[in-house]
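There's a structure below that I have some questions on.
Only one protein chain is missing from this complex, and each of the others stays in its spot.
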Amino acid sequence: MAEETHLSATKDIDEKIAWAEINSDVLRSMENPRMGYWLAVVVSICMLMVGVASEVYQYNVGMGPAQLNNPHMWDLYISTFVFWIGMSHSGTLLSAILHLFHADWRKPIYRFAEAMTTFSLMTALVFPIIHLGRVWNMHWVIPYYSDRGIWPNFRSPLVWDAFAITTYLTGSVLFLYIGMIPDLAICRDNAIGWRKRLYTFMSVGWRGDDRQWRNFRKTYLLMACFLIPLAVSVHSIVAADFAMAIMPGWHVTSFPPYFVSGALYSGCAAIITLFVLLRYFFKFEQYMTLPILDKTCKLTFAIAMVWSYLNLIEFASVWYGHDIPAKEVLIAKFTGPYSPFFLGMLFCGSVLPFTLAFEKIRRNPMLLLPISIFLNVGMWLERYMIVAPTLSLAYHPWSWDVMWPGWVEWGIVFGSFGWFGLLFLIFVKVFPSVSMYEVKEMVYHRRRVVYEDAELRAHEYKKGASGASSAAPATEGS
Amino acid sequence: MSKIEFDRRDFLKVMGVSGVAATVAGCDMPSYITSEEGAEEVIPYLSPEEFVIPGVGVHYASTCLQCPATCGIRGRVREGRVLKLEGNPKSALNTGKLCQMGQAGLQTHYNPDRLTKPLVRKDGALAEATWEDALALIEEKTGPSSGLSGGRFAWLTGTISGHQSVLLKAHLESLGSSSHFVHEVINTRVWQAVCQDMLGQSMPRLRIDKAKMVLSFGADFLGTWMSPIHFSADYARFRSGEDRGMLVQAEPSMSLTGANADLWVALRPGTEGVMALGLANVLINKERMDASALPAAALELINQYGVSRTTKMTGIAGDRLIRIARHLKERSPSLVLAGASAAGHVGGYQSVQAAMLLNILLGNIDQTIEASGDFALPQLASVSGGTSDLSRFADAAGAGKLDAVFFDGSNPLFAAPNHLGLTEKFDSIPFKVAFSQFMDETTAHADVVLPMASALEDWGTHVAAYQGGDHEIAFQQPLMEPIYPGTRSFGDMLLALNSMRNPGSYDGLEDYYGYLQSAVGSIPGVLKGEDDEAINVSAWNRILQDGRLQMPVDTRAFTSNLSMDDMDVRDADPAFPYYLVPTPRGTLYDGRHANIPWLQESPDQISKVVWNSWAEIHPVTAAKLAVEEGDVITVTTPDGVLEVPVYIHKGIHVDVVAVPMGQGHEDYGRYARGRGVNPLKILQPGSDAKTGELALYGSRAALAATGRAGRLIKMGNTETQHGRKIVATITAEQQRRNEGDS
Amino acid sequence: MSLVRNFIEDWSRYRRSIDEGGFHEYEHMWGMVIDLDKCTGCNACSVACYAENNLAVVGEDKFENGQGMHWMRIERYWDEPNIGNERVRDTQEHGASFMPMMCQQCNSATCEPVCPVSAAYHTPDGLNAQIYNRCVGSRYCANNCPYRLRYFNFFSYYEDSWPSPLDMQLNPDITVRDKGVMEKCTFCVQRIRSTKNAAKMEDRQVVDGEVQTACQQTCPTSAIVFGDLLDHESDVHKLWHKHQTRLGTTKQKKDNPELRGYRLYEQLNTEPSVTYLERVRDV
Partner (left out) sequence: MKVEAKTCHEQTHRPLFTWTRMWAVLVLAGLLGGLSLSGSSSAGELMAPPRVHTPPGAADSADEPLGPFPGVVAPEGTYEGKNVEQPIEFPHDLHADTNKINCLYCHTYARRSAVAGIPPTSKCMGCHNVIATDRPRIKKLTEYWEKGESPPWKKVHDLPDYVRFTHERHLKKFLFDNPDMSVERVDEVCALCHGNVKKMTVARKQKPLTMGFCTRCHEANDGPFDCQKCHK
């Protein structure tokens, strides 16, 4: 046991793991779901139903029951949309960016992060659609040939959103899929029944010969390079939704980087949450080791600092600027009716991450679970604090108004979490949530490292040892 | 005649569905939109006039009956539906302009709560009946066979004029009765009495546009006083140019006119006259104005009201008094007006008298107060009402002097204060017939309810009490055919009643329209035809197109008969430290517009409150009561209690609580019922000695916080501009300097 | 080469047309002047607008939620920031400040570029049009309007706003808006349209004063002046120049700073076509 902790304290992964063991572990995680799993599925389906019911009601009655009113034309829908879009960035970060940086500790955890990307995008995509007053005309935002021969307004950030999000969704789905092909092959070889058919189709005849691997690597690298600018652009465009408006508190130049950093931040926090959960429920202690958790936390901490810094920049630029209404909004954020949320956001977003500065906490999953969740609560509040206070306190004092969301709005936001959870639950049982082949690569590298320096020491010993006798080197006889 | 009749009536028919298609929402879900063949019907006219083109609106002139000012209107008629009302440019009174009440005339006409069938009270409850039954019952009770005669019968109406009033008088005479009670809550009776007594003319013309300064004691001439739209146009001229006039308004709580004043003075209610005398005192003793025009009695009365005493009684700083007096002297000609808040007291007559005295002292007579004479045809002239008739009616009813009463255009049971105990007295009257469009408080207590055609479906002539410049008869003509066939024209009813009393009269007239044509035709020198026997159709049509008929103005000069009585200012009762002011507003008026959704949702001009009642109090009072905006307070007078949410602003005297009249209906359709409170109910007894008008502004009240937060629905969430340049203000000097030419 | 030429042409056109609100090819340019000194805040314009434009009465609950529809609203302020507030310290000695607010028909409007489907766009008449049946209800335009003068149909108001026979009053020249549609003041475009139609049928130009907006027509003090800013004989154009208010600027430079004309929030460079004349008080 002490050995175990010692290992986990130092090594990303234990080089002694047999590849067969890896396969069996990961594949086991995909089989015979337990009671808890079904419970989780039922719960998320119920949440989803709440959302669907609210949306049906809203579709028939109008946006009124959401308590939207004249100054508050946008509210939870848009802020939650931004939140989910943000979530989606972490996957890309881990799988694409770190892939380029050859940070191989990402390998055991990038798969579910990538899945999270895809699913949160699918969740986010729902919101700009349902927030439309006339949902049945949503496709007018997409340029397509129609009898009327009219086109969307390409100056509008909302149209850019439509492009950006759909592109990004397609991209990340492909990336997720391509990355899975070798693993799907493994599943195929071990599956029977409908799974067999599914994996056979999806693994497109992968048999892992040399040429396939070479092309595979090329494609994967290509996709990674393609995805990174996409990820950055998506959230910059979402930021443009606000930055392009002239409203005080929105019309801020630093919004795009601010949004991107916030996105990565919330994404990483979400990864930590899922990391801990998967590690616990699927017994992935061997792969999702504490050192990796530690590294993820360090990454999160760094991004949190960047985010806080950009926050400060925004405050300063407003404070020292001449835009009086913007200043009023800023002051109101600190003192007005929304101040509890705003201060809460500052606490969760900028103070709480300092706990990640301590290694003890970084390596304590049970502690990290609530922390990471609170980080995300903070990030959700951030988005809400971008939308609501500005609208409640814009240029024209006559229409100043504080408004609290109605039940329909809450219902749909609530349902979106159920939707995400459902997708993710299905994923972990149908697809390997840990990348087997890459973990194998990782293990393989570790072995090489270990054995090579062992041989080196042995060699030096033979050179320097003339007659002198001491304890035989560990490698002797091996 | 009949030819015109036929074509008009056919033209006024509602055409097909083609126009009403607009009511199908334009852009809802795809499924809703009807554009496939055969889905809609389109029904053409039978044989329309040449100028009737579907899809093209035609404008017809008529007269607005939303308030007694009788402005001229023009209705846009399309496919037989009147869509919009505009002011009639031909009318000298409102020159093409209209107020919000006038605009909302449409919703009085199209109101979903209108009465459509006659109702007759059977064993305690009103039940639907046919016109025949209703009229038979009326004949039985008031016909020749009923033996009813003399003062046992009475009419109670609102302000009435023109040929309706002629026919009504004829009906009264046929019964040998002379008791015609004319009831208006918002009236100018006291002002008229004072003018009559001091100048010999009850309605002199007021030239606000000629005045360089207007000092108004609570005369809300932009909102509810006399003829607001006419005065608004004058006001616009008064305000423009290098000699831009100055408006000083002294009143207990801010009216719309007060909101536009250069100087608004919060005055202790009932001391208007004192302030006027104080000003006169300053003008004579400080400004050395020539007072030879004034009688000796008035002079020594004035001398009693030195600055110090005036200040003590009115609560206005002495230097301010002196400054106003100086302005009055410098800016001649000026104009001093006294409105409801001055007249509505026990000593109301004297207050108005004092104001008029000030006019005389300042030499405004024949300058800004012009002789207007009487209306050329006295039988058509406006019988303008007041609240004194209400108390007289209450007394008569209470004394059991009335057997049968007919009501029209007035809602006494809503307006009567509790102390009159009118409801019981009213129910004690054996036979009550209501000619009404709506089921209001009074109608609900009637024995027979006859549904009347709306103002936009009916014929009539009207004469304004206040004539702007040239005198005219305002013509009211139908803008569309009656929505409900069950309703009948008031004129037709009067004809029917008359011929019921003495059959044979008005023979050969098929209806009121015919009567009007012949009656107007008989006005000397109006319808100059080739032969005066036949109606000159073109001349008649011209009148209908103009909607106005010019009458000769008699230029009788003023006869001055100056007198002055001492002020009658009552001291506050310590148990009831506050003054209760039932503010009239140009929105719901005296409550008759509470059933109009547009006006219910149109924010109050001062407080911006909609759909509800509120009590205005000063921040100091609010601090005393420890209430915030929207908290509910109780307003208690010896005659009753109100529970209202407060609106706090500084446009009100510290000792005053103002509750707008108009809400608090128990029964006036879906939009009015059970909404807000009615301040008129809890007013205290007391009336002006001279005219007998109720002292509406003379009540005292005690305030108490209930600790509950009420529902105060306001438009807008700020009272201030937060330093932005939204409404910028400059001084009159700058304006005069730069806009001399205009 | 041609690219350079186009650029130069456009630029010079822009410079020339800056007085007409920048680079636009206008037939007309409808503008307004509102004299805040004449405005008595009587609300007639607001009700006239309800009558003319099929505005829904939403009822007290929805009004309380801020879901009311008043294209023309009269705002009332108690303070006087630019001449100091000592006159309103204990009583409102100057009365109230009324502000009639309707869509300012900005020439570089903030609502237009953000509409995803171009339902909000600028017409050759210089109006901010709102095409109801094109609107998808993203509400971005309303968020981006600094004057907060766009109103959204949060419900199917038409279902209970006009119980029969009130619906017979509805104006057939305007769509009755349904839920999910943004709407706003149009300067009574249906009146403009029909007047232009009449003029075209007679092959002539629209003359000044021929088009009257509902609010202008009913205003008891004639505080509202409406007309074509391109027509240099029109009253509205004369008033703009009398008060030295110009389009195409974010700050009015006047030889005589005491002239009363100003546009609301023009520092935001929204180019409103509505000029307000300052309120006057005799102190």
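Think of it as A, B and C in the order they're written, each chain with its own count starting at 1.
Everything that follows uses one rule, which is that contacts are C-beta pairs under 8 Å (C-beta built on N, C-alpha and C of every residue); 3 or more make two chains touch, one makes a residue touch a chain.
Computed from a prediction, not measured in an experiment: that's the story for all the values here.
Peer 1: Report, in label order, the displayed chains that the undisplayed chain touches.
Peer 2: Missing chain, whole complex, touching shown chains: A, B, C.
Peer 1: Among A:Val204, A:Cys225, A:Ile426 or A:Val449, which residue is in touch with the absent chain?
Peer 2: Only one of A:Val204, A:Cys225, A:Ile426 or A:Val449 touches the chain omitted from view, namely A:Val204.
Peer 1: Per the definition of touch given earlier, which of C:Thr175, C:Thr218, C:Ser234 or C:Thr275 contacts the omitted chain?
Peer 2: Of all options in C:Thr175, C:Thr218, C:Ser234 or C:Thr275, contact with the hidden chain holds for C:Thr175.
Peer 1: State which residues belonging to chain B touch the missing partner chain.
Peer 2: 18, 21-22, 24-30, 33-48, 53-56
Peer 1: In the complete complex, which positions of chain A touch the hidden chain?
Peer 2: Touch set of chain A with respect to the missing chain: 18-21, 23-24, 27-28, 30-31, 134, 136-140, 142, 144, 146-149, 166, 169-170, 173-174, 177, 182, 185-186, 189-193, 195, 202, 204-209, 212, 215, 437, 440.
Peer 1: If you put the missing chain back, which residues of chain C would it touch?
Peer 2: 121, 123-125, 127, 129, 131-134, 173-176, 189-190, 193, 197, 200-201
Just so it is clear, only the chains that are shown with their structure count from here on.
Peer 1: What chain is most central when centres are computed from CA atoms?
Peer 2: C
Peer 1: Which pairing of chains accounts for the highest number of C-beta contacts?
Peer 2: Greatest number of C-beta pairs in contact occurs for B-C.
Peer 1: Among all other chains, pick the one whose mean CA position is farthest from the mean CA position of chain C.
Peer 2: With centres defined by C-alpha atoms, farthest from chain C sits A.
Peer 1: How many Å are there between the centre of chain A and the centre of chain B, using C-alpha atoms for each centre?
Peer 2: Centres of chain A and chain B (C-alpha means) sit 69 Å apart.
Peer 1: Measuring from the mean C-alpha position of chain A to the mean C-alpha position of chain C, what distance in angstrom results?
Peer 2: 46
Peer 1: Could you tell me which residues belong to chain B and also touch two or more other chains?
Peer 2: As it turns out, chain B has residues touching two or more other chains at 27, 716, 718, 720-721, 723-724, 726.
Peer 1: Of all the residues in chain C, which ones touch at least 2 other chains?
Peer 2: Residues 68, 73, 75, 99, 135, 156, 179, 181, 265 of chain C touch two or more partner chains.
Peer 1: Quick check on the complex: what are the chain C residues that touch chain A?
Peer 2: Residues 62, 65-68, 73, 75, 99, 101, 110, 113-118, 121, 134-140, 142-144, 146-148, 151-156, 179-182, 265, 268.
Peer 1: Sort out for me which residues of chain C touch chain B in the complex.
Peer 2: 36-38, 40-44, 46-48, 50-52, 54, 57-60, 63-64, 68, 70, 73-83, 88, 90-99, 132-133, 135, 156, 158, 161-179, 181, 214, 217-223, 242, 256, 258-260, 262, 264-265, 276, 278-283
Peer 1: Taking the complex as given, what residues does chain B use to touch chain C?
Peer 2: Counting only chain B, the residues touching chain C are 14, 19-28, 32, 78-79, 81-87, 94, 96-100, 102-104, 106-107, 110-112, 222-223, 228-229, 232-233, 235-236, 239-240, 244, 246, 249, 254, 256-266, 483, 586-587, 597-603, 605-606, 608, 610-612, 649-651, 670, 711, 713, 715-716, 718-721, 723-732, 734-735, 737-739, 742.
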